[in-house]
Structures are given as C-alpha cells and as structure tokens.
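Pasting in a structure now, in structure tokens, and then I'll have a few things to ask.
A single protein chain has been removed from this complex, and every other one stays in its place.
Up next, chain A:
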Amino acid sequence: MRHDKAVSYAGINLNVIQNNVVKTMVETVSAAYPKKIVINKKWCKGCGICAGLCPKVLAMSNGGKAIVVNQPLCTGCRRCESHCPDFAISLKVETDE
C-alpha cells in the first residue's frame, strides 16, 4: 500500500514516507532519548544546506528560513548542525547528567 498523500500518525507527518516498511518502523519505534532541534532565526540565512541534507525532518519555510517539520524522525546524527555555515541550527539532547 503506497502513501501518496499526507498521513498523520501519532504526531508524525508521513508525507515523505512512501512505503509500508518505513511506516511500520516509525510507528513501532520511538526516539531513544529526548532531543530537540533549535534554529536561531536571526542567524539563519536560508541557504537550505540543512534541509537539503535532511529533507525528512527539515524544510524551508515560506519566509525562507529553515524550520523543523518532523522532530520525531530526527536520529540525532548532527549533520545539520555540523554543516550549517552560520551555526544557526543545533541539536539539544537531554542527558541524565
């Protein structure tokens, strides 16, 4: 069964997910620990590098800035953070310490 239109499940936007396997994976497995992508709108110049690297989680808003569209899908790889030329995007991870 293919999902061609936006489907929402448990707050996860499945717009970008095309096949059952990935849908099942995302449904049954949740992020191991709390994390949050934080974008500094003042510093973001809308270059699109982060969204290009991670189209599932990030997108460019109408105003031309990076926005988070799917926080639950974030795996914490920090590629967005390490590739931003202006240090405008970062991942905040809650630790036990």
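Keep this in mind: contacts are C-beta pairs under 8 Å (C-beta built on N, C-alpha and C of every residue); 3 or more make two chains touch, one makes a residue touch a chain; residues count from 1.
FYI, contacts and distances are computed from a predicted model.
Q: According to UniProt, what is the chain that's been left out of this complex called? Choose from "Lipoprotein", "2-oxoglutarate oxidoreductase subunit KorA", "Phosphate ABC transporter ATP-binding protein PstB" or "Glutathione transport system permease protein GsiC".
A: The chain we cannot see is recorded in UniProt as "2-oxoglutarate oxidoreductase subunit KorA".
Q: Please output the residues of chain A touching the missing chain, sorted low to high.
A: So the residues of chain A touching the missing chain come out as 25, 28-35, 75-78, 82, 91, 93-96.
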